[in-house]
Structures are given as C-alpha cells and as structure tokens.
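Please find one structure pasted underneath; my questions will follow.
Missing here: one protein chain of the complex. Every other protein chain is in place.
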Amino acid sequence: MDPIVVVDNLRKWFPIKKLFFTKGWVRAVDGVSFIIREGETFGLVGESGCGKSTLGRLIVRLLEPTSGTVYFEGKDVFRLRGRELKEFRRKVQIVFQDPYSSLNPRMMVFDIVAEAIKATQQEIPEDMEDYVASILEKVGLSREHLYRYPHEFSGGQRQRIAIARVLAVRPKFIVLDEPTSSLDVSVQAQILNMLKDLQKEHNFTYLFISHDLAVVKYMSHRIAVMYLGKIVEIAPSDEIFEAPLHPYTQVLLSSIPIPDPKIARSRMKLRPKGEPPSPINPPPGCRFHPRCPQACSLCAREEPPLIEIERDHYVACWLYARK
Amino acid sequence: MGELKYYLIRRLLTFIPTIIGVTLLTFLIARVIPANPAVLWAGGIKAKPEVVQLLIKKYHLDKPPHIQYFYYLKDIFTGHWGISPVTHRPVIADIATYFPATAELALFSLFVTIFIGIPLGVISALKKDTWIDHVVRIIAISGASMPVFWLGIILQWIFYYSLGLLPATGRGIPPRITYTGLYLLDSLLCGDFEAFRSNLQHIILPGFTLAYPCIGLVARITRSSVLDVLSADFIDYARIRGLKPSFVFRHVFRNASIPIITILGLLFGSLLCGAVITETVFSWPGLGTYTVAAISNIDYPAIMGVTLIIGLVYVTVNLIVDILYAIIDPRIRL
Amino acid sequence: MSGEVLLRVEDLRVYFYTYAGVVKAVDGIDLEVYRGESFALVGETGCGKSTVARAVLRLIPPPGRIVSGRVFFEGRDLLSLPEKELRAIRGADIAYICQDPSSALDPLYTCGYQISETIVSHQGVVKWRDAWMYALKLLKQVAIPEAEKRIKNYPHELSGGMKQRVVISMSIANRPKLLIADEPTTALDVTIQAQIMDLIMELKKLYNTTLLLITHNLGLVAEYCDRVAVMYLGKIVEVADVYTLFEKPLHPYTQGLLKAIPNPLKRVERLYSIPGMIPSPVNLPPGCRFRPRCQFAKDICAREEPPMIEVEPNHYVACWMYAKR
Partner (left out) sequence: MRLLHILHNWRKRNRARLREYKLMFTALTRSPTAIAGLVLSMSFIILGIVGPYIAPYNPIEIDFEKMHELRLQPPSWEHPFGTDEFGRDLFSRVLCGARISLMVAIVVLSIAIPLGIVLGLIAGYFGGVVDEVIMRVTDVFLSFPGLILAIAFSAAFGASIWSAMAAIALVWWPPYVRVVRGQVLQIKESLFVEAAKALGLNPLKIMFRHILPNALTPVIVLATLDFGSVILVAAALSFIGLGAQPPTPEWGRLVADGRAYFPEKWWYVFFPGLAIFLTALGWNLLGDALRDVLDPRYRRRLEFKERRGR
C-alpha cells in the first residue's frame, strides 16, 4: 500500500506573549515524522495536551507549521495555492470532537451539508435535496431531518450530521479528532461501527485521534503513541498491545482500566511518577525521563531517535537504541 | 504577592498610553476639528482680531499639528489649560473652584446607589421571580428610561413647591472650616452640625435624581451576579463539605463583588456626566453649571477643560477599579 | 458478602420539575452499601446516578425534589434529619469527591484556606493555625509534591490532577465513614486517573472508609469495586458482585453495555451496539424502560414494570425474563 500522507519532521510552536514580548513557546508538536498508508486507519493516541489535536489540524492545514511539512499524495501541503489547495480541501476532511460546537446553530441540516457540496464539488447535483437526503441516509438519518436545526438532535445524531458533511465532500482522507469522546458508550459503538462501514464502502484512509487506547485499538491498523509533542512509538495495533516497547506505552497500557475484573486485578500495575510536565519548557533529553521508571543518565541528556526495531515497529527510547 | 506587584507595574505602564490617548482626543476636538480654532478659543465670532492673533501665537496654532500637540501636552502638564474669554480667569482655577461641589454630588450619589442598589439586588436574587424581583426590574428599566433633567424638575415640584420639605436649588451653607471642599465631609470634620444639616437637605434631591438611573442598574447587576455565584459548582461543593453558613456566605460575597465593582467604576463616570445635567436643574454650583454657562457664552476653553478633567478622573477611577479587581481575583494577576 | 449495612436507600424518588415536564431522574430505587466495601453505581449520562449521590446528602438543586424515600446512614434517616445535624454529617461522616475539581474550588481562595475551612467547620473550636498545619499534613498525604508551596497556591495555579488531590484531601479531612466519589476521574487523563484511583483506594484502606463510586466507566468498576449496581433511566436494573456481573450479566442492558465497550486486550472485529437512543426521561412509557431498545422484549414488558428479583444469592435483576408471572 502506498503512503498517502507523509509527515516530515513537523513542528508547531505557539508563542506565549506577555505584554509585547514573546516569553516562551508552547511546543505542541515538536519534530514528528510518520507515514499513513492508503486505505488504513492510523491511530494517534496520547493524553490531553500532548499535541495530538494540533497535529491533526496541521495535517488538514487548519494551522501553519513552525517548520517541517506534510506531503499529501506527494505534494507539499503548505505550498498549495489556488486550485491545488481547493483540490486538497476536497480530498482531505476532518471530523471534530465536540458535535455541539461543530455545527453552526443558525443553519439547518440541509444548508450545512449543501454548503459543503457547493464549496468543494465541481458538479453541483441537479436535485440537491435528493442528494443531501441520500447522504443523510448513509449516516443513519433520514429525509425528514433535512430541514431541522442542530439543536433538535442528540449528541450522537449531531456527530452523524458532522460525518454527513464530510461524506458530502467525497474525500479520500479523513482526520477523526476524538469523534466519540463526548458520547456515551452505547452511542459510541454505533458511531465507531458506522465509521468502519463507511471506510469499507468508500475506501477512506483515516487518521484516528483519541485519548482512549481501547477505542483506538478497535479502530486502527497501526498506532502511534504521542507524549509531549513527540511520537514515542509506532507499531501495528496488535503488536503495541501485546509487546509494547516504550516505557510510556507500557505505563499507559497498564493505566487503562480493563472491563474484566479477573484480568484487571491480576495484571501488573505500572504507574508513571508525577504528572506530565508543561509543554512550555519540556525537559531536555527524553521527555518522559522524569517520570520513567527505567530512566538512566543518558535519557536526561540526549533525545532518543525514533528507530525501527522490527518491521513496522518504531520506538524512541535509549533502552533499544545503541549509542 | 510577587504576581500582584508585577500586575500593578504592568497596569500602571498601560496607564501612560491611555493618558496620551485621552489628551490626543481632547487635542483633536480642541484644535483640529473646529474650522477656526483660534476664533473659537477667543470666544467666538465676537472676538477681537488682535486677541485671535495673540492666541495663535500663544497656542502655536500656526504650527503643524504634531508640534501643536507637543505644546498642548506641555501646557496640560504645567497647568496652563487656557484662559476663559468670559471670566478672564485661568480655566484650571475655575475647575478647581467648581470641582469639589461636583465631586461631592457624584460621591453622594454613588453612596446612595450602593446602599440602595446592592441590597435591592441581593433581595431580588434571593426572591427570584417574586413580586419584589419584578418591582426591582421595573425600577431598573424606568431608571434607564428617565430623562434626569425632567425627573429633577418633577422632584422639585413635589418636594419643594408642593410639600415644602426640601430646598430646590443651590448648595447648603459652607462649614466653618473647609478641608476638602466636600461640604458634607468638612462640616462633620469640624463638627459644624448646622452646616451638615443644611448641606444634607440640599444634596438629597439632586443626589437622588442623579442616582436614580444607577440604582436599578446596580440592582440588576447585583442580582445576576449573586444568582451566578449561587449556581456555581464551588458553592454547591461548599455545602457538600458541610461548611458553616457564614463560610459559605463569604464565598458568595467575594465572588459576587467582582462584577459589581466593575460596574461601579463605570457608573462613577456616568455620575460625573449626569452631574452636568442635574446641576443645571438644581443650580448646584459645580462643573455642570459651569459647563452649561460656558456653552451659552461660547466659552470653548472652559468646555475643553471640563472634558479633559472628567476624562482624567474617569481613567483614574478605572485604574483604581482594575487594581481592586486584581486584589480580589488572583486569576487577573497573571 | 454481607456485613453491617452502612447506607440503606429505600424507595428513593427524585423528580425534577422542569419546563419540559417532570423528569423522573431517580424513580424508586433501593440500595444497600455495606461497611468497608467499595460499591459502584454505574450508568450512562442522565441515568440518575449522580442524583442518587446528591439525594443521599439531601442536596438536590431546584427544580428537583426528593419526592419520597428514606436514606438510612448508620440507622438515622438523613432525609428527615434537621438541617443543622445534616450539615454536621456532610463533609464529616459522608464526604464527597466531585467530577470536576476545577469548578469545585473557589478561584478566589488558596487551597490551604479551603481545606482549613472544611476542618474548622466541623471540628468545633479549632484554631486556624492548627487547621492550616493539618491541611499541610493532608496535602502531603495525598502526595502533592512541595506541599508547603502548594498550600498557598490558588486553584488556577494547579493542574487538574493536583486539584483533584486537593479535593480528595478535603474529603478525608474529617475521617469520613462513607466516601462518595462521583466520577472522580472523568476530567482527567488515563495515567492521572490511575494514580488518583490508586490514591483513593489507598486512603480508603488507611481510614477504613466505605466507598461509593459513581461512574460510567465499567473498566474502573472492574478494577476497583466489590459490588455493582447498574442504572438505566432512573431505575436500578441489576445488582451483583463484580465478578458475577462481568461474567454472567443477566439484564439485556447490562449485557449490551458490556459488549459495547471495546476491551483493549481482546481482539474484537465488531462491537455490539445497543440499538436506538436513550429516550427522553420525560413522559416515560409504562412497563420496562429498556423495552424499546431490548431485543428480548415481550408483551408484558410494555405493560408492567419488572420487579427486582434475586436470581441467585446476592444477584438481583429487574427483568421479566427472570421473573415468574
């Protein structure tokens, strides 16, 4: 399978202004590289503030990077202008976390979806109403929902509308930024299954961003683990659960509660020390070293490179790198 | 406390551009907008040509605007606010004479507003959606709709002409010794109770007239901020923790005071302004009466002087409010 | 698994009289929590689990009202206690850890002050100085680094996890007999969640407290609790000990819920999803509340509410599949 998205040493630093001077930088994304292959779901997991949402926004070019770049289908995303940019917008879309804020409260469902069509498609369907209705049916809504306002829907239904808006664009690649984290368990399962079905039907490529490892595991083929603006491990999803290499991944895995009392109580419990440091002045060397149970002196000094240990399994940790 | 100090320094630093902005705006109105500022400053069309020439020289009106502004700033800070073509006295001296009366009236109204408005607001928050709440709402709306000059006249009609209870115009007798120029305060300080009584009688009508629109406003703000705080999670949690009622009250009071202080700062400005109108009705010998006289005599330096002083006072009051704010709310200090 | 009953809830009903109609948030539930255990109340958003916790403390905000029921705590009915005696129990015998520590702390006061006032409120004549020293000790106990510095911090200067530690330190300040934790980790990250849950369990052991955990996260239940009650739309549908519940769930809702959560350690091709949506809690249909989404629904489910029956020892379920009629 060919890579469809290539992220190359991407950085995004946000300035912290005090009075008129820049006092420091929030290093939200700090040198990240990976590829996403056509047709796969690439999971990106990490705790809040690790920069995963910023990364998602960079990839769809809602933000401009500080340095580094993203290639989509071989083209540098941040150099696209005019028609090429329009083409990119048609092929790449994003679904957001909060379905309560992602729909304009003053627009009816029909207008929301039709706007997406008018903005991105060259051929405008003759009977827009029928077309929009057909898209709504794909996401489990019906024609009678066309002329209603977002407030008339529940959270799960709103997320369906947001997905319909993306479907209307007929993209190839979709960034799913925590699409179910504000929904209840039973609704979450519905949406996740629907996303899986849609992927099969339209051959979408997904970047699935979440803090919930279990959900990411269910959805993804490969998973990247992010910590404080850096990717610490990338592996196929089964492998990351069966044989996690990075101490942070291990800690993360043993921190998620398992819905099975027997396993939950018999497994080993690893806990990180303290809390994640602020991304404003991240610790030198490996960013996880102050909390790492296995840190050594080298970890405090030098940043470990992301290296391939096995086929498709990358890790950034001095335990595995030779120096 | 380090943060607070840092905040104060920063806030004082932003005070400087604000003052420059204020002087710049008054400069624009005084020198740039009028078609022929020299004539205006000399007292209008009736002014003698030689006086006009003298003023052009004195205020450097023949120079380009930025140089004029430089001299204007210099004059302001050295106290040369112009000479009134009507009284032939320095404007700043006139303002110094009239200002205490206005300050007294505005402060009195502020106290009336606070002591009536805040309790009313608290009551209507606690008795939400009852008749008291509705009455307070009506007071607020009618206050916002009231032409104060008309209200003043009506009150004079009732309390002076009809009932003969209170004097309609002027200020009370001056106390034996004046320290601040605020007669009420001074008469208390020197123990001159006759003067105090007379001043209190005189200030009630104009003070209440001026305060009326503000009382309702303060009551409404108080009501909504008390309601906000009461529904806040931390108050809920304070009850869950089984705190003593007096402790819970402390949380409510401190949090609700923030928006109230903000609005009081803004109100002081509108009280100063409202005083201009109210004083006219009650012949209160303050800046307002002075301004209106200046308007009818085309005494332009006087008008600009009053504008500048009110602007400066207002900016300073806002500075004080911001500082109070930072003392109460640690989040602001960042 | 039976011992001394610490908390008994009988036929509790809490209704909210809203513009939309009467919301029966809690509609006749019975519960027993034993001394020393950790008991979980599980359910999705809006099922009324938090309302139960609030009702135990008799702190239901208007337009809500406790319509009926009794809540016995150590044999005393909290719902008929005079306000003053109840206040003495709140925060002392029964402590509460809330969902969002950021909004639970007053932004205008230091953490130290807020912990101290909790102590002063309950322990008669305590000097503020002593209370402050005790607060410092508590902060150290909940493993806050640099406690001497943190005690003078305002809430906005602390991270979410730290704030939750401060809230926990308040809740244990008066050595409670019952600790109600209402979604204590929902606002926190996974690793912090694990730390906080560990801390709560450790303190529970140390103070020999009973824990009532309210959560939507079945993982937490599996990991930390002894017994579980599952709630759906204001009713308890199933009560059992954790092992039994996860191994042999009886109620169709419990079964669906367990199949709908992804288990990261198992390979699942397709999650089960409970069809339909949670209906509006206003004007509920008669009969079983889960009927519209239930694949086993029978005629009787639409007509009559299923009673709570003990299918096997200490395993209760409210479903017509198991009730004899």
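In order of appearance the chains are A, B and C, and numbering begins at 1 in each one.
Throughout what follows, a contact is a pair of C-beta atoms (placed from the backbone, for glycine too) under 8 Å apart; a residue touches a chain by one contact, two chains touch by 3 or more.
Given the structure is predicted, the values throughout are model-derived calculations rather than measurements.
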Legend entry - Selected residue (touches chain absent from view) among A:Val6, A:Met108, A:Leu270 or A:Ala300: A:Met108
Inset, instruction - Among B:Leu24, B:Leu107, B:Ile132 or B:Leu189, choose the residue that contacts the chain missing from this document, as touch is defined above. - result: B:Leu24
Legend entry - Touch with the omitted chain, as defined above, among A:Arg165, A:Arg287 or A:His313: A:Arg165
Inset, instruction - Return the single residue from B:Ile67, B:Ala96, B:Ile141 or B:Leu165 that touches the missing chain. - result: B:Ile141
Inset, instruction - Against the chain that's been left off, what residues of chain A make contact? List them. - result: 57, 60, 62, 85-86, 89-90, 92-94, 96-98, 101-106, 108, 110, 115-116, 119-120, 147-149, 151-152, 162, 165, 169
Legend entry - Absent-chain interface as seen on chain B, which is shown: 17-18, 21-22, 24-26, 29-30, 33-34, 40, 137-138, 141-142, 144-150, 153-154, 156-157, 161, 269-270, 272-274, 276-277, 280-281, 291-292, 295-296, 300, 303-304, 306-307, 310-311, 314-315, 318
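FYI, only the chains that are shown with their structure count from here on.
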Inset, instruction - Assign the assembly's chain-to-chain touch graph to one of these shapes: line, ring, star, complete, other. - result: line
Legend entry - Separation of chain B from chain C, taking each centre as the mean of its C-alpha atoms, in whole Å: 53
Inset, instruction - Among the residues of chain B, pick out those that touch two or more other chains and give their numbers. - result: none
Legend entry - Contact set on chain B toward chain C in their complex: 231-234, 236-244, 247, 251, 254-255, 328-331
Inset, instruction - Show which residues of chain C lie in contact with chain A when the two form their complex. - result: 44-45, 145, 159, 161-162, 189-195, 197-198, 216-224, 242-243, 246, 256-258, 260-265, 267-268, 270-274, 277-278
Legend entry - Residue ranges of chain C touching chain B (in the complex, touch as defined): 57, 59, 61, 87-92, 95-96, 98, 100, 103-109, 117-118, 120-122, 154, 156, 167, 170-171
